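Other chains dropped; remaining ones untouched in position.
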Amino acid sequence: MTRDSVLAVFEQFREDIDQGNDRRERLIKASRDVTNISKKAIFLLHRIVLEDSPDDRALARRAAASGREKLSEAHAIFAAMRPELVGDRFWRYHRQVSPGVQEYIEALSFAHYVEHDALISYQQVQDTIGDADGPFFPLTLSDYLLGLSDLTGELMRFAISNIARRGGRPKANQVCAFVRGCKSDFEAFVPHVRDLSKKQSVTANSLEKIEAAAYAVAVRGSEYDLPPEMLDDLVAQTTSK
Amino acid sequence: MDPLDLEKLNALLEHDVGVSEKIKEQVKEFDKKVRIIVGILGKIHSTPTTSMPALLDSVSPVLLSCRDITTSIAGAIPPDQFWRWKDMWSNSIRAAVFAAALIEYLRDGSLLSLPRASEILGIQEEWKDRFSLPVEDYLHGLISMVNELSRYVVNAVTLGNYEEPMRISNFVKDIFSGFTMLNLKNDSLRRRFDSLKYDLKKIEEVVYDVSLRKLVVVKPFQ
């Protein structure tokens, strides 16, 4: 190659690289936006769930609905990402997209749990990332599992903040069983999903915190020969404003 | 290199060293004062309600004397360089805010506002390019106060003060929900905020204990 042809070839490389960099930057930005929306949705859920309400089910439904509404903003961003992630591009930029998707799954599964007391399935998540024409981009197994792992941390916060509320104690026990189930279900995937092992130990940590909270409640109630709900009522009487 | 230029460069470099030394000295003093204040406030845990006002009164002068420090620091900082040096005293100022907020609560049951905190520390509006109280530092101070109250609540009950838990519970719940409204970045403040829920839980447990033992008459609070 002559000097000029070398420069011409590198000119072409520059264009390729710039194009790739720009796309990467756009996707990072989109992913960050999704992350922010998801974090806000999670905060919103925590906030509403702690409100005073006579009907816990209704409150949960309202919280989930608000969370999902917030998350619909992410849906629009995902839709806009479709052309950037078509064909072999998805895997090329997966690392950039992943953080947003995982945070989204965390928020979505939190809303789902609050409403249904159950884990959202892989297919259910994939269905929300797409429209009538099919998925905007494929959902990876690893994003799904890592997003759910983060859910356990939020559930821990949920259980502990909730514990002082009326009905918070049985809820804490329920969350405890649920997180225990998640942890053991995910165990088999650990050797094959990067970073899952780290997240499992965070989950183990959260689980211990929930267990400690449930224990504290059980122990404190144990001195009284009364059913827990009556204890709750007594406390409520004293502390109600 | 032109000797005159060299001299100027050196003067610039040495000036910074001078500023830094002056601030360091003041921060040392600040730390000492803060240590004394925190030391006295440590006694709240064994002080019965009746003696509390006297205890708080004894801290106030020391706290107010921090104004000398803030004035000296503000005086040492060249115009516009607040952001260059602020990390040097952020620990001290957070501790001072903590103290002011704790005193405010124990005296009046109310929450110290950011402008009021600035005022107590003698921070003046016209210093703003040299010394101010950043939101982050104010919020750190509040969190420290809640940490301390979760300990205080236990000791108050030990000393026979059965009203305090309810009052603190409501106060802390209010602060907690305030924090949930803030858009915090993923930094140390966020992590410390996360710790508040344990304080809240601890306080709730005391409320629970006390309520069930019917040690407080059942009556509408506030």
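We call the chains A and B, going by the order they appear; numbering starts again at 1 in every chain.
Following the convention adopted for this analysis, a contact is a pair of C-beta atoms (placed from the backbone, for glycine too) under 8 Å apart; a residue touches a chain by one contact, two chains touch by 3 or more.
Only a predicted model underlies this, so the values are computations on that prediction, with no experimental measurement involved.
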Total copies per chain kind in the whole complex, with one of each drawn here: A x2, B x6
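Note that in this section only the chains that are shown with their structure count from here on.
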Euclidean distance of C-alpha centroids - chain A vs chain B, Å: 34
Parts of chain A lying in touch with chain B, wherever the complex brings them together: 43, 46-47, 50, 157, 160-161, 163-164, 213, 216, 220, 224, 231, 234-235, 237-241
In the complex with chain A, residue positions of chain B that touch it: 166, 169-170, 177, 180-181, 194, 197-198, 200-201, 204-205, 207-212, 216, 218, 220-222
